[in-house]
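What you see is the complex with one protein chain gone and the rest in place.
Chain IDs A and B follow the sequence of writing; residue 1 opens each chain.
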Amino acid sequence: MTLLLAAGLVLAPGCSRASSTGTEASPRVLVGAGATLPYPLYSKWAAEYARVDPTVRVNYQSIGSGAGIRQVEAGVVDFGATDEPMNDAQLARSSMKLVHVPTTVGAVVFAFNLPGQRELSLTPEVAAAVFLGAVQRWDDERLRALNPGRTLPSEPIIVVHRADGSGTSAALTTYLSRHDEKWNATVGAGTSPRFPVGVGAKGNEGVSAFVKSTPMSIGYVELVYAKQAGLSMAHVKNPAGRFVAPTLEALDSAARSVSASAATSNDRVVLLDSADENAYPIAALSYVVLPLDARDRGKAEALAKFLWWAVHDGQAFARELDYVVLPPPLVTRAERALRDLRAEGRVLLPAGG
Amino acid sequence: MRTELDAAYSGRTLAARAATAASCIAVAIALVPLLAILLYVAQRGLGALSWSFFTSLPKPVGEGGGGMANAIVGTLELVGLASLIGIPIGIAAGLFLAEYRTTLLARVGRFSADVLAGVPSIIVGIVVYAVVVVRMQRFSTLAGALALAVLMLPLVARTTDELARTVPDSLREAALALGASRWRIAIHVVLRTASPGIRAGCMLAVARVCGETAPLLFTAFNNRFWNESVLDPTSSLQVQIFTYTMSPYDDWHAQAWAAALVLVAIVVVLNLVARRVLRGPRAA
Partner (left out) sequence: MNEPAALTDPPTSSATHAPRSIGEPSHALVDRSLVAVGGGAACIVGLVLVAVAVVVLEMALPSLRELGFGFVTGRHWDPVHGDFGALPFLFGTLVTSLVALLLAVPVALGVALFLTDLGPPLLRRPVAALVELLAAVPGVVYGLWAAIVLAPLLRTTVEPALEAHLGFLPMFRGPKVGVGLLCASVVLAVMILPTIASMSREVLRAVPAELREGGLALGATRWDVVRRIVLPHAKSGIFGAILLGFGRAVGETMAVAMVVGSRADITGSLFSPGYTMASVIANEFAEATSTLHVAALAEIGLLLFGVTLAFNVTARLLVSRVRGPEAALARVARPREESA
């Protein structure tokens, strides 16, 4: 009896599968691996692009930026994805020439759990002090000075950070290093920093779940996660002196304040501390990484076309998933990068795109 | 004299009752986390179980109706292939370890199996990636199955070894006296007698690999669609649970818990099937 039930469960989808492969031609599969931040957006793009071009299938899995890049270099995947673009030293060390194509913008927020208190203001210096363990209680005078009129309990702060390496950690630590000398000297910036205090949780979701279930805790997560989990997010002081909440509008301001020169230069684009007074200061650009000169022309062309669609038409799907649309200078930059791509020596994309 | 014996007897009876009580307490302690976990998984996952869960492919977040049909089939393929590779080799090795236990090869083999049992699943995944995936320049169901087989191997081998050793020598001697050769003894006497236990060991190994995610991330990868062959990356419940769990969306979380329920159900069904199909003689 159970045997029949089990067999039925296995065969039923198998039957529909047989018919689906019978009716469509064998599509070309583009395999990508990398960061977790853009996973929901990329899987949405994969589904939408399958309607635009049914001969191409995009298969993206988030296993980590570093692994993704290594797998691009090993030729196992067609493209990688990272929030922490490779620096010159890493690019020089790489076994193949890699191109970074910007695709979307994310943000790092401070999520906290204070029963009865949904608003909190932080400056980068005080945030650094909290994560360094210098500020240990919620009613510390530095926090009270920033939050007049808000009730801060006399309890120890439980800090939670990322246990696994991540671009989110890289963005945060870069930001804190710029503002706080002590942070820069001790912890530094990178995907796997050594936090002096606090507990490590796995993944953005792990941090988010920890904050949600642990009163008196504070951690940093990607905007999408904090929003979806309904966590309280801190206002952060930007260079213009305003305390800005991490809303999509504030991030739009940050993205749009990228200067037009970014379109033509090759410098790393830094979305931290945008000049716009409405901008949220901790935004991060996410990239797709792929080989400059690919071996398989058919695949490389399909990939280039997909990415072209992604930075143009694909941006329409960003907002509903809590991602920020690429500003025009960065779209131009992406176009430039895509036009550089070649396979077997010849350029992939025609001049019109 | 009688009173001394009585006292001794009642002392032992008391000890016996205490031991029985202790074992009942142990069972209760063991069942508490089990029921807690199962209830929690059911509570969070039952709502997402539906016909479309079993028959449709994953959909991007925001679009309802996605399912894990490819993941279910993928898990069955991976575990099936891994068992096909790992179980026969494991049983053969285990029988050898038991029958020729004093030889150097058996001693080394037993030691290797114990050490291999301690290798973290992520390292197995990384090694199979380096050896198979990079050479083939692609992720594949085959690579995933190989990684799982490596995880199953020491468990099956050592359980078979221990259980084969419990078969009394009197049985072996009786068979020898009847003129049976070693292979006959190994298969017809030892294997048959120990088979319920060996089957339990195999099911333990299968249950284990049904729950392992890390080795599949770098080998079988994942796939939003069906895999066309064993040389393609494949979706699996293990990886989908991990991916959806690590995502920010409640809809995907619910699907992850539903997938966990399905995974447990698959293992239970496999267990039942194994019990029916591989019924051996009841152990002495």
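A few points about this structure:
FYI, contacts are C-beta pairs under 8 Å (C-beta built on N, C-alpha and C of every residue); 3 or more make two chains touch, one makes a residue touch a chain.
All figures in this text were calculated on a predicted structure; none of them were measured in a lab.
Within the whole complex, the absent chain has one touching residue among A:200, A:239 or A:328, and that is A:200. In the complete assembly, the contact with the undisplayed chain comes from A:63, out of A:29, A:47, A:63 or A:330. Residue B:167 is the one among B:49, B:167 or B:220 that touches the chain not shown. Check A:55, A:151 or A:192 against the missing chain and you find that the one touching it is A:192.
The set of subunit B residues touching the chain not shown comprises 9, 12-13, 15-16, 18-20, 22-27, 29-31, 33-34, 36-38, 40-41, 89-90, 92-93, 95-97, 99-103, 105-106, 108-109, 111-124, 126-127, 130-131, 150, 153-155, 157-159, 161-163, 165-170, 172-173, 176, 178-179, 181-183, 186, 194, 196-197, 200-201, 203-204, 207-208, 210-214, 217, 237-238, 241-242, 245, 260, 263-264, 267-268, 271, 283-284. Against the chain not shown here, subunit A presents residues 63-67, 69, 86, 90, 93, 156, 158, 163-166, 173, 187-194, 198-202, 206, 209-210, 213-214.
To be clear about the criterion, only the chains that are shown with their structure count from here on.
Our note on geometry: subunit A versus subunit B, Cα centroid distance of 36 Å, whole angstroms.
Contact residues of subunit B toward subunit A in the complex are 54-55, 58-63, 69-70, 72-73, 76, 133-134, 137-139, 217-218, 221-226, 228, 232-233, 239, 243, 245-250, 269, 272-273, 276. Within the complex, the subunit A residues that touch subunit B are 2-3, 5-6, 9-10, 12-14, 16-17, 20-21, 26, 29, 31, 33, 36, 39-40, 43-44, 46-48, 57, 59, 61-63, 67, 74-76, 202-206, 208, 222, 224-225, 227-229, 320-321.
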